[in-house]
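Worksheet: the structure to be examined is printed underneath.
Complex shown without one protein chain; remaining protein chains in place.
Labels A, B and C are assigned to the chains in the order they are written; within every chain, residues are numbered from 1.
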Amino acid sequence: MIDYRSDNTGRAAPEILDAMVRANSGTALGYGADEWTASLQERFSDLFETKVRVFPVATGTAANALALAASSPSWGLVYCSEAAHINTSEANAAGFFGGGLKLVPVGGNHGRIDPDAFARTLASVMSGQLHRGQPAAVNLTQASDLGTVYPLDDIRAIADAAKRRGLKIHMDGARFANALARLRCSPAEISWRAGVDILSFGATKNGGALCDAIVVFAPELADGLAVQLRRAGQVWSKMRFASAQLMAYVENELWLRLAAASNAAAARIAAGLAGLPGLRLVAPVEVNELFLELPASAMDALERDGFQFYRRSATLARFVCRFDTSEAEADALTAALRRHCTAQMGPGSARAAE
Amino acid sequence: MIDYRSDNTGRAAPEILDAMVRANSGTALGYGADEWTASLQERFSDLFETKVRVFPVATGTAANALALAASSPSWGLVYCSEAAHINTSEANAAGFFGGGLKLVPVGGNHGRIDPDAFARTLASVMSGQLHRGQPAAVNLTQASDLGTVYPLDDIRAIADAAKRRGLKIHMDGARFANALARLRCSPAEISWRAGVDILSFGATKNGGALCDAIVVFAPELADGLAVQLRRAGQVWSKMRFASAQLMAYVENELWLRLAAASNAAAARIAAGLAGLPGLRLVAPVEVNELFLELPASAMDALERDGFQFYRRSATLARFVCRFDTSEAEADALTAALRRHCTAQMGPGSARAAE
Amino acid sequence: MIDYRSDNTGRAAPEILDAMVRANSGTALGYGADEWTASLQERFSDLFETKVRVFPVATGTAANALALAASSPSWGLVYCSEAAHINTSEANAAGFFGGGLKLVPVGGNHGRIDPDAFARTLASVMSGQLHRGQPAAVNLTQASDLGTVYPLDDIRAIADAAKRRGLKIHMDGARFANALARLRCSPAEISWRAGVDILSFGATKNGGALCDAIVVFAPELADGLAVQLRRAGQVWSKMRFASAQLMAYVENELWLRLAAASNAAAARIAAGLAGLPGLRLVAPVEVNELFLELPASAMDALERDGFQFYRRSATLARFVCRFDTSEAEADALTAALRRHCTAQMGPGSARAAE
Partner (left out) sequence: MIDYRSDNTGRAAPEILDAMVRANSGTALGYGADEWTASLQERFSDLFETKVRVFPVATGTAANALALAASSPSWGLVYCSEAAHINTSEANAAGFFGGGLKLVPVGGNHGRIDPDAFARTLASVMSGQLHRGQPAAVNLTQASDLGTVYPLDDIRAIADAAKRRGLKIHMDGARFANALARLRCSPAEISWRAGVDILSFGATKNGGALCDAIVVFAPELADGLAVQLRRAGQVWSKMRFASAQLMAYVENELWLRLAAASNAAAARIAAGLAGLPGLRLVAPVEVNELFLELPASAMDALERDGFQFYRRSATLARFVCRFDTSEAEADALTAALRRHCTAQMGPGSARAAE
């Protein structure tokens, strides 16, 4: 079996579990008052080239929902892509933690918000229209849920429009490292320097084990968030074991190496599919995910070959690469796709596909 | 320094981190659809001698608040001890996750609810008194926040009174293993056989690392809870690493051995203080905690000696033993207490204390 | 000035205020334990030909949000039309009172849910997909927010599909009387007999003053709702003044006469516009509202003439008739629209429009 189901089906990077084991000596104050968590604040402030507050949390859903709850009053509107994880896959956690805040999808392609569509949406909301709720925040998924990234200019354009209306900018960085690796820019550039106020900093999908984090750039959001986290049951008493994971994750650029590896595997597969008839990439492959339209019979054949992946619909399949997806596994998928898709086209098509 | 601050300042049992490392091979479906989590269901069903549903969660606060939210409508009243952790130390997480449910303290001694006081409280609430909210659940801390345990008969009496009015019974078992070790009965006896519907199953304070669990005995509570947990950001995508910890925790009775060790350390200290003037145990030492009234100057002296502990007030100190608190550390505390408290009494008193 | 802005800009029917004055004698128990509220239960049970529970509330927003909160767990999905009042105009009150429930728009024309689209939507949701939340209820606006009504068959089809999946059916009847007057059927037929579990019973838009009501057909929803209403600050201590309004509203078919009058005014206007070039009805005129596409310059001209109405966009205007909109006022609007719209078309078009 070759597993392309998700980046969360994979192993943790051994360095991360090693760090937990190393942290297991002596006693340490609970609830984040330990040395590991103090070091984490410094390490991430270096990493982001500005003073940040970092809060380890158990999951990306917790990171997103609590970051948004900190960014919006309970009657706020939070703009997001139709395909955004907070809108499709988190059981309305943002609405729950946000005390009834409402998600409002905005148009755009490949899982992203279009800056112009966002500006038009904001312009259509009069201030004081109590019956609609009030614009409060915008959520950007970087990388997006369709495996694309926001170019820097788009982040800036959306953030500028948002800030002119007093909105906060939240970035869902469940695949932040993958986006960084793709864009080859610094963590600061695609976050606070582009206008981001608060970041869900994902580790789990990229070799982490049991924690992600919230990174706060806008200092006024941090103190309230700290109480909310405590109340949300997201503050481990033995926090050192979470902070140690996150320290190991960024140590020696581990996170960027892991992300570069999964991105490269996806790119290798995409390259191998170029020009292949019978399938279609529904979004450019910019990080570690491929969304392919292909015949149901080809999906059946892939499964018979031992490939695991998710069927999003009768004709849409998602393949996700992990940091430990090997070149051989990538090539095996490419070969199988070529085999099954060209088979669909008949002998003539097969030749045409060469 | 000798640390008596809390059982959550301590190390994890090495077996638990080892289990995480062992779980780090191959791929596994996310969000609890993995083999480790499936085994966990079976293992805990064996342990409790009935079919249970087990949900790993990040913290005891999450376990308590979400268990209560599953047990009460949002307008419910949840009875608890004045000293209960949910009432004093969880930032009203139960009120938050419960959509506005209200905690109602009930009298009792040493951190426990008194069964008769509870019965009287229930009797004073008329059904249909909308303006007060409606009784919905009762919370028992086993062991209690003052280091005592509920005898079996008290659990049964409270649960019986509660069930006659349709209330659910929640047990906060942050120190469940310590209570078990004390009472020398089976997990089933002090939980569902005594009437408990849902249990916060603590591991962190007793050698765990990053997870506790909710154990559901009343099957009608489980499906709603499952969605709530997802929405609460308490469902890890790499759940295997949590389930593996919990499996290791109960493997070969590890949990009971750890709890017996911390209980024994506390008992050793308590025995060493018997008859000592100048201090007073405010509650019997039944598990791994000692609550001592002693002069502020004695506390100062203890700190100078390198002992770490919490001052609950000017004259009340809490000392908590961990599974790795050694006999030498216990004896050092006893000796220091004898030294400083008898010193308080003057030479004459010192002699009297011999 | 002739006011077509809304049916809530209008007067109350004098009978309704008279009833309040008549109720102002003697003392009466508070919070609904009075004779007027008891009579209201009986009167509405007669009206709906089944035993119902009726809860007066201050506003339609309260009626909708609390009815939905009673119909859905906090993690539920509530299906509605994109144009539904709960989705566009109530500041996400349903999400707030529902503890984070999520509204999910379903396609359809003229402000309604299409039964087939609804069935497809339900079919696409797997049970147990925790990350999306769980289908819980469907909201039907009768009449719809675009001034159309659901035919009986559509209500039944949607309710049948909903009930097969265990969903509750909520009807937003802010203009329930207008729909009844249009469909010429009994209150029972378009509510519980067609599958409706709980009804927001509007009075304010149809000659009421300060209250609407929730009518509960599904008895299991009523007791919880009663506590929620108390907690929501929707239970007047001097409830008799609200119940008296609602009694007067349905006495001698007042409500149906009022609704018939406003429907007739709208129909008269619509008839006068038939065949007029330069404007377009965006939805059939089935109750008391007209949605017209017409040139901005025509809107300007209407305003100069003293007509008041809402501009929904640069080319879309809404005109709402009230129970006291006179034939002369209706004809004045028709004449003005003919004048200004044909003026737009030039002399030749003007003749063509005759």
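The definition used in the following text is that contacts are C-beta pairs under 8 Å (C-beta built on N, C-alpha and C of every residue); 3 or more make two chains touch, one makes a residue touch a chain.
Small disclaimer: the values here were computed from a predicted structure and weren't measured.
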Chain not shown: contacting residue from C:112, C:205, C:268 or C:340: C:205
Among B:39, B:89, B:109 or B:334, exactly one should touch the missing chain; which is it? B:89
Which of A:38, A:227, A:271 or A:335 touches the missing chain? It is A:227
Which of C:6, C:88 or C:109 contacts the chain that the document leaves out: C:6
Which parts of subunit A face the unshown chain closely enough to count as touching? 31, 73-75, 99-100, 130-131, 133-134, 224, 226-228, 230-231, 235
So that we can see where the missing chain sits, which residues of subunit C does it touch? 3, 5-6, 8-12, 14, 17, 20-21, 24-30, 57-63, 65-66, 90-93, 96, 204-205, 208-211, 227, 230-238, 241-242, 308, 322
Had the left-out chain been drawn, it would touch subunit B at residues 74-75, 88-93, 95-103, 130-133
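FYI, only the chains that are shown with their structure count from here on.
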Measuring from the mean C-alpha position of subunit A to the mean C-alpha position of subunit B, what distance in angstrom results? 36
Could you state the distance in Å from the CA-based centre of subunit A to that of subunit C? 41
Gap in Å, rounded to a whole number, between the CA centres of subunit C and subunit B: 52
Of all residues in subunit B, the ones touching two or more other chains: 227, 230-231, 235
